[in-house]
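Removed: one protein chain of the complex. Kept in place: all other protein chains.
Note that the chains take the letters A and B in the order they are written out, and that residue 1 is the start of every chain.
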Amino acid sequence: MNEELSIYSLKGIFKEILRYKIGVFSLIIFAFFIVLIIYTIIAIPYDKTISLWNDSQAWLKYPRNAIPVWWGFFTGKNLPKNINLSNKGSLNLISQNPKKIELIYSFNYNYDDFPTEFNIFFKSQYKNEPPILRIFWEKPNKDKIFLLEHQLRSEESTLYLGNETSIEDKLIEYLKSKLEYYPPYSVTVVRGLFVDTSGNLNIEKGEYKLHIEVELKDKDDTITAEPIIYGKVHGIAGTDHLRRPLELALLWGTPIDLSFGLGAAISITLLHLILATISGWFGGKVDSLIQRLTEIYMVLPFLPLMIMISLFYKLTIWKLLFVLIFLSLFGSGVKTQRALVLQVKTLPYIEAAKAYGASNWRIVFLYIIPKILPPVIPNLIISIPAYVFLEAILSIFGVLDPTQPTWGRIIEDAFQNGALYKGYYYWVLEPSFLLILTAVSFALLGFVIDRIVNPRLKEI
Amino acid sequence: MNNNEVLLKIENLRVWFEIRKRMLSQPLYVRAVDGINFELKKGESISLVGESGSGKTTLGKTIIRLYEPTSGKIYFDGIDITNLNSKDLKWYRKETGLIQQDPFGALPSHFTVYRILEEPLLIHKIGTVEERRKRIFKALEDVKLTPVEDFSSKYPHMLSGGQMQRVVIARSLIMRPKLIIADEPVSMLDASVRIEILDLLKELQDKFHMSLIYITHDLATVRMFSNWIFIMYAGNLVERALTNELLNNPLHPYTKALLSAIPDPDPENRKKLREVPPGEPPNLINPPPGCRFAPRCQYAMEICNTEPQEIEVQSKHWVKCWLFNK
Partner (left out) sequence: MNEVILKLKNFSLSYKTRKGILEAVKNADFELKKGETLAIVGESGCGKSSLARGIMRLFPRNLEKVSGEIYLNGEEILSLDEESYRKNIRWSKISMVFQGAMNSLNPVLKVVYQVAEPLMVHMKIDKETAFKKAKEILSLVGISESFSERYPFELSGGMKQRVVIAMALITNPQIVILDEPTSALDIITQANIMNLLKLLKKEFNLSYIFITHDIATASELADRVAVMYAGEIVEISPAESFYYKPAHGYTMMLLNSVPTLKIDKKLRSIPGTPPSLISPPKACRFHPRCQFVMDICKIKEPPMFKKDEEHFAKCYIGESHE
């Protein structure tokens, strides 16, 4: 043991941890988490996150169930990203009266897979009647296909090209004219738009153009369009069924889950410590009372109770913390730590403290608790992921407040939407990975600190 | 200061510990201390000598009220402290100090030396931060742990056994108590440092004019500093006398046995067997009636089955034995 540093000083503990490889490893993971948390808190305000997370309109321009970009690399294909055409457009004035303009968007499509959706968001201001649109699609081979004519319904409206069966029909017509037979695959809008004319489901790569001819009914009417071709990959974490980028929840899940785990572990351990010390030190009736209560608590079915309470009251995660602390108040920790107290109680320095007049409470808080804290800390650390898991489990049961973005929440969403069945593995694996990383890092740190503070486990 | 003033007076003190308390059975008692009387004057010291289980530690700790006396009286400075309430007990804690056997265990390992010494001052609400600092540094100087700044910031485990015991001594003296109980203060230390610790204790006792009760099983060390030697056996004081008188003229058979059992470093020892009584001290739950040493005593007589009274055989030499009780 290092002679200059005490295990009661943080610096001393830190230096000791660095002597172990797994200690260094766990500290690296912690550094990662800490950086993540700091970044999250600074970069993405919490309130905003919560309101965005629960706002179904905020994510319309994101792809649905897109896999993470890096995940795409493993497929070996160049998967499409979102293509927002609004800044790739040019405007031609066709005629002044009636006012007709043409919006032309041209872009290169070199991906190996079809996009998922194609929506155009319109904003327009009009006096009497909304503008009428005629949409054309120009393929790299310069074939120009008329897709549809459409009158806007309101000042802000969205055209979901994928839902327009008339477009499908037109595309089938086009393909049939090229192939001279019906295409052997089912033609959806996005397929029809990007498929080549070989008869197989291949992408035709090259420069595409989207023409939108707009007939404005009044000369002061205006229109802007934002065509978006939705990709299959998005961001570093992908998106869920509501198009929400998962990194938001993963990032905010880190401080929420860790502070939940930390808060639960620390307050429960401290309460156990205090109860155990009071029980062991004062003895007699107090001891009996605390011990009997502990025994009663220990036979209570904890998880079912938690689920029941969460179900009835739809707890937020912070209320859940209080319920959890209350339900764990007289846990088994009281028993094990009481045994430690009974040991420490007989040490001469306690007797010495009595001899120079220390009061009972002073002995409890300044002499016994700090002394039994070191052997308790490893258990505290190891129990943190257990509480994080508990939160996840309760989330998966769907009994927690669904508005909080937590890791467990993401897994629950994934299950609800059949992520594994549909092959959206990233959706489950990402939060699971963070959960496991948390568990491993805390467990390793716990083991290392256990070795440091319990010399019995230390190798000579 | 009047040297003849009595500081501590013990009258017929008994400390019995109750054990095996079942609902209906008679409670049993361990008679750890059973009927003890003595006086201690200010500035004097007593060596309380006895084997383990003789009740010497119990007696010492009862005197400073770490244990409750079962019966009898303890007077400290003329005040009856046998049944103090907790407020007055706190005052009494200031007046007495305890030095324990095991310096490794006697110091809270989570405090620095400075904090360890500050604790009694904080508890008794003494002085300002600055005054306390001065007092702590002075206390460290007194026990020769210099430079004091260095030592005050150390944790106990960075100290050697001897240094730890110095801290223990400094702590027990920081309130300037009038009475110190030193319970085997050197028995866990290496032979080479025992002497300096005992020397230090003696020096500080003289300097602060304290009374001291030195509890030990090792008669060889008592010559160094005590005025009195009390010999304790199975809860009784069997003999008490001034140090030299007792060492040169032991009267009680147990004292004689004890003295003859102590080896002095002498190569002749190996050539002879020691004349020591066989057996071991009695069980204090059910001690022999009468003299408790009788079953092992080579002079045992029939009368030894009744308890002898303590009598002053010579001036300041008391013995509790029928041999002198005619």
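Here, a residue touches a chain if its C-beta (ideal position, glycine included) is under 8 Å from a C-beta of that chain, and two chains touch if they have at least 3 such contacts.
Worth saying up front: this structure is predicted, and the values here are computed from it rather than measured.
A.B. asks: Using the definition of touch stated at the top, determine which of B:Ser86, B:Ser192 or B:Ser315 touches the missing chain.
C.D. replies: That would be B:Ser192, which touches the missing chain.
A.B. asks: Taking the entire complex into account, which one of B:Ile46, B:Ile99, B:Ala182 or B:Ala257 touches the absent chain?
C.D. replies: Candidates B:Ile46, B:Ile99, B:Ala182 or B:Ala257; residue touching the omitted chain: B:Ala257.
A.B. asks: For the full complex, which residue in B:Ser71, B:Asn269 or B:Gln309 touches the chain that was left out?
C.D. replies: Of these options, the touching residue for the absent chain is B:Asn269.
A.B. asks: Tell me which stretches of chain B touch the chain missing from the display.
C.D. replies: For chain B, the residues touching the absent chain are 51-52, 160, 162, 190-196, 199, 217-221, 223-224, 247, 257-270, 273-274, 276-278, 280-281.
One rule holds in what follows: only the chains that are shown with their structure count from here on.
A.B. asks: Counting in whole Å, what is the centre-to-centre distance of chain A and chain B, each centre being its mean C-alpha position?
C.D. replies: 68
A.B. asks: Hey, which residues of chain B end up touching chain A in the complex?
C.D. replies: Where chain B meets chain A, its residues are 61, 64, 66, 89-90, 93-94, 96-98, 100-102, 105-110, 119-120, 123-124, 155, 157-158, 168, 171-172, 175.
A.B. asks: Taking the touch rule as given, give the residues of chain A at its contact with chain B in the complex, in rising order.
C.D. replies: So the residues of chain A touching chain B come out as 1, 3-4, 6, 8, 347-349, 351-359, 362, 367, 370-371.
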